[in-house]
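Only one protein chain is missing; all other protein chains are in place.
And now, chain A:
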Amino acid sequence: MVGPTASLSPLVRADGSASYQCPSTGSNILGSVNAPVELPGRRDALKPEDATVEVFVKPGTAPASVGERYVEGIIRGVVGRLILGRERGYQRRGVVITLAIVGGENVSRGDSYLTLLPALLHTALLALLSASVPLSMTFSATVLSVDAAGKITREPSAEDAAAAKSLHVLAFSSKGHLLLNESQGAFDFDTWERVRERASAICHGTSVGEDGDVAMVESADGQPLEGTIRETVEDQVHRDYSWKIDAA
């Protein structure tokens, strides 16, 4: 499987930005982060000792509605815990994350946003990194669908997702901890456990079997996502500091 393609800082005005293309769903997402910014007129919402995280998801070809508000809440929950809002200069300020779906299929009204959620999460993370917002850790996320026969599909297309029995989005921190678990549909604990193992393998490249054996599954799922995210940032840093590296 081909990994996602991403680039950092394509925009000029925003403090940090990222463009992200997910090869399986074909969606192209542009994210921007402005931080730290003043948020006047929202004094009651601001926390005196912490940064306020705002997430805005803008669909490509439709007005924003309930589905976007719902997914904004999930992203705010994940990202809000990673941002070190108590750092100098961030208290009482806002971290404004804007994610626009600028290419590929749109989520139609009333459909599940879970297929797009990992792409949105990755874009938000890369934009935050591009804006140099202090973070406690990075993460990687994936979406898996389980069909009636119990077969797990990684990053299903819209049709696959609609036919699936259950959909699961899992995010793992850079240390391997489970950060997010969003599921939809009917499933049992055994199924979820298999999904978690597969997701962990996709994100980190290793899966631990029941007997404690660590199996390398890189061949089946390609490069682990964690590595892809890391490499994108590494490439950018390498380019940004090329003047320094060349001089040394």
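Here is the rule we use: a contact is a pair of C-beta atoms (placed from the backbone, for glycine too) under 8 Å apart; a residue touches a chain by one contact, two chains touch by 3 or more; residues count from 1.
Keep in mind that, in the parts below, contacts and distances are computed from a predicted model.
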| item | value |
| --- | --- |
| "RING-type E3 ubiquitin transferase", "Exosome complex component RRP45", "Glutamyl-tRNA(Gln) amidotransferase subunit B, mitochondrial" or "Trafficking protein particle complex subunit BET3" - which is the UniProt name of the missing chain | "Exosome complex component RRP45" |
| Candidates A:C22, A:I75, A:V96 or A:V143 - the one touching the absent chain | A:V96 |
| Residue touching the undisplayed chain, where the options are A:L30, A:I74 or A:L170 | A:L30 |
| Contacts of chain A with the absent chain, listed as residue ranges | 11-15, 17, 30, 32, 34, 37-38, 40-41, 54, 56, 58, 60-63, 96, 98, 100, 102-104, 106 |
